[in-house]
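The complex appears here without one of its protein chains, the remainder shown in place.
On to chain A.
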């Protein structure tokens, strides 16, 4: 195995492995933030002390849907149906943007409307903002990566490169989806 990859000019396999390791570093970052939350709220004796607005359920549905379309796009790419691949990629990007918009609405309008501010004597509530923002940074990176892959499909790339781009973006996109689900469940469990 290793020998074939050795002379693989583009080093696709090691680069894909790079992506996995990067995903892992991101995971550690969120693990650290949530551990920080646990240490803080454990020592302080307060949770977030609010019921999270329902809008987060909708954004979660949107992001899960985007994972499904991402899967469909990858499948289409493998089956050489490039029209379909572009369509599903575009839908994925749009869902990503929609998620970004919903989350932004939530922290810009809804949370302050409920009296939950970032600058706050109960830092558990500040943590909600930090989780959302740090995750949105990843969403932003993911959307850019997807857009780059979509752009690549119009430039007549060889199929190996197209597939490689799809795999790289799939790994990352599914990862940011899973991270949001993790964060959301974490927040739900710590509401009170």
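We take it that contacts are C-beta pairs under 8 Å (C-beta built on N, C-alpha and C of every residue); 3 or more make two chains touch, one makes a residue touch a chain; residues count from 1.
The criterion applied here is as follows: contacts and distances are computed from a predicted model.
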Undepicted complex member, UniProt protein name, chosen from "Cbb3-type cytochrome c oxidase subunit I", "Malonate decarboxylase alpha subunit", "Acetolactate synthase" or "Nitrous oxide reductase family maturation protein NosD": "Cbb3-type cytochrome c oxidase subunit I"
Touch criterion as defined above, residue of A:43, A:83 or A:115 at the omitted chain: A:43
Contacting the left-out chain in the complete assembly, out of A:59, A:92, A:126 or A:190: A:126
Absent chain, residues of chain A that touch it: 1-15, 17-18, 21-22, 24-26, 28-29, 31-33, 35-36, 39-40, 43-44, 118-123, 126-127, 130, 134, 160, 163-164
